[in-house]
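Working notes, structure below.
For this view, one protein chain was removed and the others were kept in their places.
And then subunit A:
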Amino acid sequence: MPAVLGFEGSANKIGVGVVRDGKVLANPRRTYVTPPGTGFLPGDTARHHRAVILDLLQEALTESGLTSQDIDCIAYTKGPGMGAPLVSVAVVARTVAQLWNKPLVGVNHCIGHIEMGRLITGATSPTVLYVSGGNTQVIAYSEHRYRIFGETIDIAVGNCLDRFARVLKISNDPSPGYNIEQMAKRGKKLVELPYTVKGMDVSFSGILSFIEDVAHRMLATGECTPEDLCFSLQETVFAMLVEITERAMAHCGSQEALIVGGVGCNVRLQEMMATMCQERGARLFATDERFCIDNGAMIAQAGWEMFQAGHRTPLSDSGVTQRYRTDEVEVTWRD
């Protein structure tokens, strides 16, 4: 019954998780929150992670009731993500692996989300909508790879939402996306925004440019409220995501859809996806904020699968990779 310790810190969340045989034994996390109107920079984020990671490690061991000798493998996020935060966490993982004499496994962050989603929901072979601040992909498994069927051609949907939040100086606590979601619930007017689906792919940079351009004018003239803009942005971008997911499901003949990633916590997105799935006679799976948002347990879970399948990452290969495609990994732990 191997137990795996996982380190995640590719963006502004840092988490340390422990997983053993499909059970999450610990999953503490901290978020680096910046003032309204600002985003998080690599150096500052890395500094935050370095300041809290040891406390998180101790917390994870205490919560799981395990000691270093009970851990069988150390997993860490190899990429993709922001360079400085990735390095700061990888350094800790390597040190711990050497001191405890445990094997190291470098995990693809996207696959961490997928494997945690599969574990928690029990979905067997879903079409995955992976949506976060850094990634937007529609993924399906085929022949030992998680294949990318559609994706954003520019910025991630979460990045679009986060940067819109900065325009309106919406608070980043607990996250800009969450606060946009709460404001959107009070929106009444649908403002027409550019809808940009290109085949299997989506584009959000134009929508962002447009709304950044018109927001202040429309608010100043009283044409709409900030809540209306939040509502309109969500409805537009989520509809685009539902469209490309449905297209992938039709292509694959899939009867299951799984939403993962921080934006997957959004209840409105889940509602829209559920409507689409219902119309197709498919099932929708989603997790709650413990596992949707970046966390250490998802890295531990993916690391567990990889460890069981015989994957090991030698120290010499344990450098991080800011651009690490989901389909670069050979998924040897699935048939």
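Brief remarks on what is shown
Here is the rule we go by: contacts are C-beta pairs under 8 Å (C-beta built on N, C-alpha and C of every residue); 3 or more make two chains touch, one makes a residue touch a chain; residues count from 1.
We adopt the following convention: contacts and distances are computed from a predicted model.
Candidate names were "Pyruvate dehydrogenase E1 component subunit beta", "glutathione transferase", "Cancer/testis antigen 2" or "Fanconi anemia group C protein homolog", and the UniProt protein name of the unshown chain is "Cancer/testis antigen 2". Across A:115, A:181, A:201 or A:228, the single residue that touches the chain missing here is A:201. Residue in contact with the omitted chain (choice from A:151, A:181 or A:256): A:151. Here the missing chain is touched by one residue of A:3, A:75 or A:96, and it is A:96.
For subunit A, the list of residues touching the undisplayed chain reads 42-43, 46-47, 50, 53-54, 68-69, 79, 83-84, 86-88, 90-92, 94-96, 98-101, 145, 147-151, 200-201, 315-325, 327-328.
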